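This is the structure I have questions about; it appears just below.
A single protein chain has been omitted from the complex, and every remaining protein chain is retained in its original position.
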Amino acid sequence: MANKGWDEFEIGAMLRTFDGSIDDIAGTSQEDRSYSENSSYTASVADWRLIKPVFNKDYCIDCQFCWIYCPDVSIISRDKKLIGVDMDHCKGCGICVEVCPTNPKSLLMYDEHDDEETVIANWPKKDEEEA
Amino acid sequence: MSEMKKIKNLKEFSTSADRFEGANLLCPGCAHSIIVREVLNATNDDLVLSASTGCLEVCTSVYPYTSWDASWIHIGFENGSTAVAGAEAMHKALKNKGRLKQPDRNPKFVSFAGDGASYDIGFQWISGCMERGHNMMHVVLDNEVYANTGGQRSSSTPIGSSATTSPAGRVSYGEKRNKKDMLSIMAAHHIPYAAQVAPNKWKDMVKKIQKGFAVDGPVFINAVSPCTTEWKFDPKDTMMLTDLATDSLVFPLYEIIDGRELNITYRPKNVVPVEEYLAAQGRFKHLFKDEYKYLIKEWQERVDENWAYLNRREEARV
Partner (left out) sequence: MAFDKMELRDIEVWDGNFAAAQALRQCQIDVVAAYPITPSTPIVEGYAKFLADNYVEGEFVMVESEHAAMSGCIGAAAAGGRVATATSSQGFALMVETLYQASGMRLPIVLNVVNRALAAPLNVNGDHSDMYLGRDSGWIQFDAYCPQDAYDLNFIAFKVSEDHDVRLPAMVHQDGFMTSHTAQGVHTLTDDAAYGFVGVYKPMNDMLDFEHPVTHGVQTEEDWHFEHKARQHNDLMTKVFPKIEKAFEDFEKLSGRKYNMVEKYDMDDADVAVICMGTSVETAREVALEMRAKGIKAGVVGIRVIRPFPFFAIQDALKDVKSIATLDRSAPGGTVGMLFNEMAGAMYNLETRPMLSGKIYGLGGRDLTKAHLVDLFTELQANVDTGKITTPLQQFIGVRGPKLSFL
């Protein structure tokens, strides 16, 4: 949102999350909501990251630990299935990787610039010691 | 009264549509947002929220962005709780006068505040809200310091912790005072429900939040919120730290009903030594010097004593 003049925004110390009205927020997925330009949902913190999580659905058991422990609402889960990571909102904290229970993990941290397809093709094998 | 949202297991819980957004300014790995998400997702009812000045408030409402998908108010540092109480009173008034825009909804009124805002500067305000019986929930995001301003001590800062206004130094081991038992103080208002929660034990937490939403009257929740920046650990280890906090019994999980009945709600299968909890955090690293090791021993004794006390209360049903 460009820096507007004093006469170009609504009064008060106030912001609106949505454009227009929204009937059942708790029953509407984020992708179906009409966020305004003032919702941080429309912003990105991708440039915070130095490392990023890569999701490998081959090993994922949809346990949802990463979904619940992600501080940034960046693990996208729909109908109880892990879809992926919201790379606009992920800050690269690494919690998802730490809480992932599978062996090998279904999420691992890689350098921000690594190519995901390559990384997934070279995914580490099961750790026999841990297993 | 609307029906409680059914949350049998984590898979079912994961179908919640979050009403808290990312791309906020909280540190990577911040436990505040994990706690907020669990609280907001515990209900499908409408929400009227507040936050007192602090990390959560600042990082989610810097113009021109808001991270809140429900009505939310910040007034100042002391008065987040009273802000929500005022909104709750208005809801009651408009309901009686037939002027609610959506009269069939049952909004939940929740105020979030840090330990500094709750235990110190906002103490009187919260006490007033609890005493007056507003139908609201106050959730403390307890990271044991004034984190947003760089980590100054609050009355929640535990002994031996190095905070910037009680720093460890050549002749000091940091904070000298023990942590204020805020939960007991709030429970002494005889509110219907008070509880200590931790975001790692999500089921315990969500159950308690739902219990809090179900009772009629004020609810006080103290949530441990390990702070990667001020407790000094790697952001990826937030849940590991929370596990250590609950499993060492430094943060026991229990509830107090009507101020007179205490139930312990989590008994770790394997209790972890307090030393492990302290060792995982930079703010305690000076305690591992020879001259301060006795404090670690005292820490363990205090935690053991507190656990024994909680067990006695539970047994005696008080």
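General remarks:
Residue numbering begins at 1 within each chain, and the chains themselves are lettered A and B in the order written.
Just so we're on the same page, a residue touches a chain if its C-beta (ideal position, glycine included) is under 8 Å from a C-beta of that chain, and two chains touch if they have at least 3 such contacts.
What you are looking at is a predicted structure, and each value in this text was computed from that prediction instead of being measured.
Among the residues B:4, B:58 or B:272, only B:58 touches the chain that is left out of the figure.
For the options B:66, B:157 or B:242, the residue in contact with the chain missing from this view is B:66. Residue positions on subunit A in contact with the hidden chain: 3-7, 9-18, 21-23, 25, in rising order. Taking the complete complex into account, residues 46, 48, 50, 57-58, 61-64, 66, 68-76, 78-79, 82-87, 89-94, 96-97, 99-102, 105, 107, 124-125, 127-128, 131-132 of subunit B touch the chain not shown.
Here is the rule we go by: only the chains that are shown with their structure count from here on.
Residue ranges of subunit B in contact with subunit A, taken from their complex: 10-24, 26, 28-34, 37-38, 43-46, 60-61, 63-70, 199-200, 202, 234-240. On the side of subunit A, the complex with subunit B involves touching residues 1, 9, 13, 15, 17-18, 25-30, 33, 37-45, 48, 62-65, 67-74, 77-80, 86, 88-95, 97-99, 109.
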